[in-house]
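Right after this comes subunit A.
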Amino acid sequence: MPQPRRLVQGNEAVAEGAIAAGARFFAGYPITPSTEIAEVLSRRMPQVGGHFIQMEDEIASIAAVIGASLAGAKSLTATSGPGFSLMQESIGYAAMAQVPCVIIDVMRGGPSTGLPTEPSQGDVMQARWGTHGEHSIIAFVPSSVMECFTLTVEAFNLAEAYRTPVIVLSDATVGHMREAVALPTPDELRIAPRGEPDVPPEEYDEVMSTVDNILPRPALGSRYAVHVTGLVYDRARGGAPATGTPAVAEGLGRYLREKIYHHRDAICRVEEIGMEDAEVAILAYGSVARSARAAMRWARRQGVKVGLVRPITLWPFPTVAVDHLAEQVRTIIVPEMNLKQFSWEVQAAVRGRAKVVDHGRVDGKLIRPEEIQALIKREFYYHRWEETA
Partner candidate 1 sequence: MTDAGTTTKRRAPEAILVDLELCKACGICVEFCPQDVFDRDPLGEPVVARLDDCTTCLFCERHCPDFAIEVRRAASAADQPEGEG
Partner candidate 2 sequence: MSALVDEELVERPPQDVSLPRIEPHATPEVLSHLRSPKTLWCPGCSNGIVTRALIDAVLSLELEPERTCVIAGIGCAGRITTYLKWSTVHTAHGRALAVATGVKAADPGLNVIVVMGDGDCVAIGGNHLIHAARRNIDVTALVFNNSIYGMTGGQMSPTTFEGDRSTTSVYGNVEQAFDICELAHAAGATYVARGTPYGYTRLAQLIAGGIAHKGFAFVEAMVSCPTYYGRQNGIPDPSAMMKRQYDRSVPVDKFDRDGPRLHDRYPVGVLHHAERSEYTAAYAEIVARVQGEAGDRA
């Protein structure tokens, strides 16, 4: 039975989603526009028997999150661009060592100190490649307060299922907006448990996960002896460092990629609205998708066949959805609050089968429906457009 409908802030919804998902450890550092997540969790964690700690910096925060996760707690941190940059090394550590955790990045104008109180979508590529080395990542991008809640829950579920860090890319608009929502209660949600391997401790060192059977790692302090490292390690020998064996390094690297990409159909989520007969599509995500939806509805009211494709996961890239799109429409408009970070990827996936029109803004202001409407108009040159919005 859901809670009563009330005005909830996006950041608050993230915090409540984490609690609902079973998160019991938060370590973070204040940074606009994410700070409310820390403030809400500092109050909520003791209420649910969890732990909140404000660490000395973002580097310490992600390190503490990794430690708590290894000790058996579902853990998260929340930050914005500058803090996200600081966390990159340890995000890679979590990917390499296969430590489930959730990182909330409420994007703001960048680079550097940038525009602390204004939105952007400038961390899209950083979410994919911010940490060094070949790795894969999962990233969600909410575009509503309810999605701040539900996608945070999903982030924890996928972190557990795939033993990986998962990033939630919110932004200053989505994070600070308030919408009337009735947040679900935990019993209405699918919540993935941590689990324990089903082999006895003596056999644990030799048992290996496969892409179809990803085994959970037991917690530190359980009856299993656990060895975690950021060095290349041999999964067949209890995770012992194996930097001198090229075959092990290759095997591990490919496993870490396949672990996620093998399941991309289950992981990738895309919302499609009005796409059944669309001739032109807008591909937009996060807060920009809200403007895109308004522009799409404006076009449809005038009988123009425009649809919206809204990635809910940005990474892994929604190859299948974009592939279908390229076959169906003649133009894909990709508005973003950055300069072509995602549209380059769309263009690569489309491979010339459709025109890709990018539209970027880095002034800290939300892309307005009128901007997207202007781009739509250009695609239907002979249509007699009514001037009303």
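Descriptive notes on the structure:
The rule is simple: contacts are C-beta pairs under 8 Å (C-beta built on N, C-alpha and C of every residue); 3 or more make two chains touch, one makes a residue touch a chain; residues count from 1.
Behind the choice of candidates: all candidates are chains of the complex that A comes from, given by their letters.
As the structure is a prediction and not an experimental result, all values here were calculated from the model.
For subunit A, the touching candidate in this complex, among 1 or 2, is 2. On the side of subunit A, the complex with candidate 2 involves touching residues 24-25, 27, 46-47, 49, 51, 53, 55-57, 59-61, 63-73, 75, 89-90, 93, 219-231, 238, 240-241.
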